[in-house]
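With one protein chain removed, the remaining protein chains of the complex are shown where they sit.
Here is chain A:
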Amino acid sequence: MNAIEFILAGMLAAATPFLLAALGEMVVERAGVLNLGVEGMMALGAVIAFIIVYHGGGHVLGFVAAGLASAILSLLFAVIALGFRANQVATGLAIGILGQGLSALFGKTYESLTVTGLPKLAVPGLSEIPVIGGLFVQDAAVWLTLAATLGIWAVFAYTKVGLVIRAIGENPKAAHAIGYPVIAIRVAAVAFGGAMAGFAGAYASVVYTPLWADGMIAGRGWIAIALVVFGTWLTGRIFLGACLFGAVSLMGLAAQATALDVPSQLLSSLPYIVTIVVLGIISADRRLLKLNGVASLGEPFER
């Protein structure tokens, strides 16, 4: 297996935690709310899923519980930031720190323990294709994530729910004036984003690298937030961005296999360097951000 095949085969799985968390955050931001607690919500989801799977509860229950736990944590954010109209940036950071703290607390006795991941499911025929065949051998969670990506895209492209979320993000006052419950819809969006971050954390701890180590989310929540901007709040671009980051984070491993003389620390910091570079490039084009950006992002809504 050469480096290209290795990266193609692993890219989607590596991208999945980014993609789940970023799509959740995209929905939150489209509704006009900035929740910076993604990293902490992922960490909480990760530890909850790990504990359940470790004790034999199974992956399905693990994912559901992780989603629920992070959604509850995000509702705490919603109460403070939307209910009491506290500053969203500060609240998000605080909730994120809380999530990381909780994950360290719950995970203390599970440090370095392992579980088994999920089996890979191959698409018959397609997986036989040389070079790109690896793309079609993925575990069930990856397939479900791809379906969710398609679903979210369709919701924003075709449904009234998507339309209402976009309208609230652009002009909450006008949306209120025509009779939409702005706060309730924003709370729902935040909870959805929380659940998605929980799934993302669960994928990281019980499927992608099925072992528990404190701090294992390792900044992936922050990259997910950057991905939302990187993808200019569009599902398709966020998907491509997540794949890029998935591929970049595998490059380090691939390069080690080819025995290139590059320090491993530099290789493992590649995703973060790429994040900074790409964000810089995107931000240079203000037209792009303005056209797709969310006008009321981060602003509290008062009637």
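By definition in this document, a residue touches a chain if its C-beta (ideal position, glycine included) is under 8 Å from a C-beta of that chain, and two chains touch if they have at least 3 such contacts; residues count from 1.
We adopt the following convention: contacts and distances are computed from a predicted model.
Peer 1: Hey, which one's the missing chain according to UniProt: "Simple sugar transport system ATP-binding protein", "Fe-S cluster protein", "PadR family transcriptional regulator" or "Cytochrome ubiquinol oxidase subunit I"?
Peer 2: Spelling it out: the chain absent from the display is recorded in UniProt as "Simple sugar transport system ATP-binding protein".
Peer 1: Quick one: say which of A:Ile4, A:Ala147, A:Ala174 or A:Ile281 touches the chain that got left out.
Peer 2: Of the listed residues, the one touching the omitted chain is A:Ala174.
Peer 1: Can you say which of A:Val164, A:Leu253, A:Leu270 or A:Leu297 touches the chain missing from this structure?
Peer 2: A:Val164
Peer 1: To test your reading of the contact rule: which positions on chain A touch the chain that is missing from view?
Peer 2: Residues 160, 163-164, 166-167, 170-171, 173-175, 177-180, 286-287, 290-291, 295 of chain A touch the chain absent from view.
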